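Input: a single structure, listed below in structure tokens.
A single protein chain has been removed from this complex, and every other one stays in its place.
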Amino acid sequence: MNYINHEQVAAKTKSRLIKNNILKGLFLAATMFGLIVLAILLFRIVTQGSEYLSFDFFTRFASRIPENSGIKSAFLGSIYLMLVVAPVSMFLGVGTAIYLEEYAKKNKMTDFIRINISNLAGVPSVVFGLLGLTIFVRYFGLGISILAAGLTMSLLILPVIIVASQEAIRAVPGELREASFAMGATKWQTILRVVLPTAIPGVLTGSILALSRAIGETAPLVVIGIPTILMFTPNSLLSTFTALPMQIFDWTKRPQVAFHDVAAAGIIVLMTLLIIMNSIAVFIRNKYQKRF
Amino acid sequence: MSMKEPKTTISVQELIAEKSNRGLLALIEKIMPKLLFLIAAVSVLTTIGILFTLIVETGIFFSRVPIIEFITGREWYPFANSTPTYGILPLVVGTLKITGIAILVAVPIGIATAIYLSEYASRRVRKIIKPILEVLAGVPTIVYGFFALTFVTPILRSMFPEISIFNAISPGIVVGIMITPMIASLSEDAMNSVPNSMRDGAYALGSTKLEVALKIVLPAAISGIVASTVLAISRAIGETMIVAVAAGSTPRFDADLTGSIQTMTAYIVQVATGDAGYGTTIYYSIYAVGFTLFLFTLVMNMLAQYISKRFREEY
């Protein structure tokens, strides 16, 4: 007697295959969901915002009247903010990564630093805002300034840059380090002249992606208390300032629907900046990918 | 001496002996590890700074508001003129509403996407879709907030007129959209690390792709999937701008999803954009709320780490 009736199996196979195909369709639909949402979102924003997007939009300050509104101070503020965040976060991030990958001994302290970094990555950005408000704005007396906001943002994206830099440094083949040591190079010479130049594409890709997160981040700026309507452009690190996402937030909150369209115009600018940064990151990644 | 004949006019070894500055190099070798350690310590200092900030300022808050009232109180009326009340439960409930809706949206879509990408999609399709998911994950939350308020809410309201402009459903859905790429990509990683030999075994017995995906891959990757979900919950709890824009500012201790609510994060934004002066109880209340938020996300993050460590499958 057979335990398996092959006729029954054959009959069942058909329904199993149908089930497979139905669910495959569902899985595909779920995958497309994200793409469709992204398409709708972009389409909506472009159709809403393009009306207000003009050259003047970049040269005008914020205004009570939607037609006269512009992003001059917000756009420059965001750029200045990045000029603080980029060097500070990369200096700290790459330095930490070098320490962890090249120097740190396997001990409790190192474990602690590693665990701390992964936990820091999960702290909500609004809490970083509270840190910035208390430590940088008040204790350090930096005020509501580019510097205070820049330092806060730097700490916020620090874990991302550390992890990306660690991966890039780890990908540098050991043979290259050996070759350098065998020439009589010291450890630091080897790191500076062989490891870092080899890891730099990965470090840059990760850093640019992290910076693109910082440029769209709003919550810490809100908590620090940077203003939304500013009729001047910042002239020093300690100037008060406003930033693109902050300006967009303000316009979105206004009850007049016309301001929503102005917000959409601001979003177009912000998203364009993001896409440019992402393209640069992808370009670097593809150009320098795996040469050894 | 060696029998080398001089080949050219320069002797590299002599130049090296003359130029190289071993003392300086040795000094650098000594200093750099210490300097880099100090840099690495910044991340630890950041955590200490966060804890210090939250604990000290929350301490001041609790010197004015009883801790029992804060933890168990069902009314959050800090702006009341005569008798402000600080019971955090309404804000926690608001956060849970948003998180719950977001998870209902994100878990099925995220896991289905992961299954499609890891089990069904061709290499080419994957190469197109993954970067798009990355873009979706990189959209600033303020943009999502705008999208929730000006697109999702009007659609919901046209279908269900009882929904008000500010509600829990629309931002909940959009937070779900925001965390979907995270669940999808982390779950896909987990599924990808299931070895093909396990799949081959099932295919050789005549299994369909669906059976392999659901009965072999999914169970094998379950710890990674659960960990990704827990991380996504943590992100949803901490999400600020979407709820600040679209959920309203009405702290409520009930189960209603159609009306205006307030989350912990949205309250912090409300105070920060308002005119509560430095030193007022309201000012300190954002630290107490922030501390609560921090604890919620910390527990979730540690839980995710525990799950992926404790239940890591050994192949």
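Letters A and B name the chains as they come in the text, with residue numbers starting at 1 for each one.
Criterion: contacts are C-beta pairs under 8 Å (C-beta built on N, C-alpha and C of every residue); 3 or more make two chains touch, one makes a residue touch a chain.
Heads up, the rule we're going with is that contacts and distances are computed from a predicted model.
Between the names "Phosphate ABC transporter ATP-binding protein", "Formate hydrogenlyase", "Putative solute:sodium symporter small subunit" or "Peptidyl-prolyl cis-trans isomerase", the one given in UniProt for the chain missing from this structure view is "Phosphate ABC transporter ATP-binding protein".
Across the entire complex, contacts from the unshown chain go to A, B.
Among A:M153, A:V194 or A:M246, only A:V194 touches the chain that is left out of the view.
When the missing chain is restored to the complex, the residue among A:G25, A:P87, A:P173 or A:P227 that touches it is A:P173.
Touching residues on chain A toward the chain that is not drawn are 173, 175-186, 189, 193-194, 197-198, 291-292. Residue-level contact of chain B with the missing chain is found at 2-4, 7-8, 10-13, 15-16, 19-22, 25-26.
The criterion applied here is as follows: only the chains that are shown with their structure count from here on.
Chain A and chain B have Cα centroids separated by 13 Å.
Contact residues on chain A toward chain B in their complex (touch as defined above): 9, 13, 16-17, 19-20, 23-24, 26-31, 33-35, 37-38, 40-41, 44-45, 48, 91-92, 95-96, 98-100, 103-104, 112-113, 116-120, 122-131, 133-135, 138, 155, 158-159, 162, 186-189, 209, 212-213, 215-219, 222-225, 245, 248-249, 252-253, 260, 263-264, 267, 270-271, 274, 278, 282. Only residues 25-26, 28-29, 32-33, 35-37, 39-44, 46-47, 49-50, 53-54, 57, 108-109, 112-113, 115-117, 120-121, 129, 131-133, 135-136, 138-143, 145-147, 149-151, 177, 180-181, 184, 206, 208-211, 231, 234, 237-241, 244-245, 265, 268-269, 272-273, 278, 286-287, 290, 293-294, 297-298, 300-302, 305 of chain B touch chain A when the two sit together in their complex.
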